[in-house]
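Down below is the structure, laid out as structure tokens.
The complex appears here without one of its protein chains, the remainder shown in place.
Up next, chain A:
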Amino acid sequence: MPGSPFPRDPFFPKIFLSHDLLPHDLLLGSSPVMPRYSLGLALVLPALTIIVLFFIVPLTASVIGAFRIGDGFGIGNFEKAFSLYTADIIFSLAVVALSTLLIGLFSIAIGGYLVLGENPRAVAILRWLYRWPLFIPFIVVGQILRTFLAKNGLMNNILVGAGILTPLQTTGLLDWRGIVIAFVWKQTPFVALLVSGAMASIDRGTIEAARNLGASRFRILWEIIVPQVRGTLSVGLILSFVTMMSVLSVPLMINAQSPTMITADIAFRINSYGDYGVANALGFISLILTSCVAWIYMRQAVKERM
């Protein structure tokens, strides 16, 4: 953050940018450059081998597989993927983008209340409660919400029992709305954890100063706190975006309609047709989508360090 009067958020660089110290140390380190360099290499080698063996190689194989048709290469798999699943690709993007937006808003709200809340008991309860979904796997979330959100499910039964709805007014939420609810419910605590950590460590003086000048709590949150934790927030949201793009269980458990998410299509291509070509092509498309988001983040991170 060039020219920013605020100290840089300490949480963010510690976790996500510590690796950028490494090359500096290795290449520009003091006198004996070579021995330190080879020592560093030796230390990195096991990790590097594992990454190459278990990540780079399968990824490359999958990307190559996306272009393989019979014995040759071509873009036939992509043509088929787009002709059958364009609606699903757009659907996945829209659902995940909407979820990311909501997760951002909710985690700012939670983090903000933890920092600015004036009722210590309410803050303590919220601090204790909000992390729970972190420990629940996606498939369990899907399973819980599948019965909770159904037309005659638990939620609607409660609403009908309380006299808020009549049985005829109920609708099931087991479609894109169910997916968004599941994603937001599961991922908000993760981002809120990062964001509230960052918020807790910013200079309280800036908050107090704004308060002295008569700013409302909402204005302090939006104009003083959020800009200072922007980096952490975007890291959290990008990691959530990538995670949600890869979830299979939730769309399978909750969304019966078409369109559905790309992950469900990938599974279907493999399980029903044994067709790895189109599945790889869909995987590649999903990879491009997530890479775009990662690229936006990288660009911003680089710009901030300049």
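As a convention for this text, contacts are C-beta pairs under 8 Å (C-beta built on N, C-alpha and C of every residue); 3 or more make two chains touch, one makes a residue touch a chain; residues count from 1.
Here is the rule we use: contacts and distances are computed from a predicted model.
**Student:** The complex has one chain missing from view, so what does its UniProt entry call it, picking from "Ion-translocating oxidoreductase complex subunit A", "Transglutaminase-like enzyme, putative cysteine protease", "Extracellular solute-binding protein" or "Exo-poly-alpha-galacturonosidase"?
**Tutor:** This omitted chain is identified in its UniProt record as "Extracellular solute-binding protein".
**Student:** Among A:N152, A:Q169, A:S216 or A:S291, which residue is in touch with the absent chain?
**Tutor:** In the complete complex, the chain left out is touched by residue A:N152.
**Student:** Using the touch definition from the top, which of A:A66, A:V115 or A:L174 touches the missing chain?
**Tutor:** A:L174
**Student:** Among A:T49, A:N119, A:Q169 or A:S258, which residue is in touch with the absent chain?
**Tutor:** A:S258
**Student:** In the complete complex, which positions of chain A touch the hidden chain?
**Tutor:** 83-84, 87, 146-147, 150-153, 172, 174, 252-260, 264-265, 267-268, 270-274
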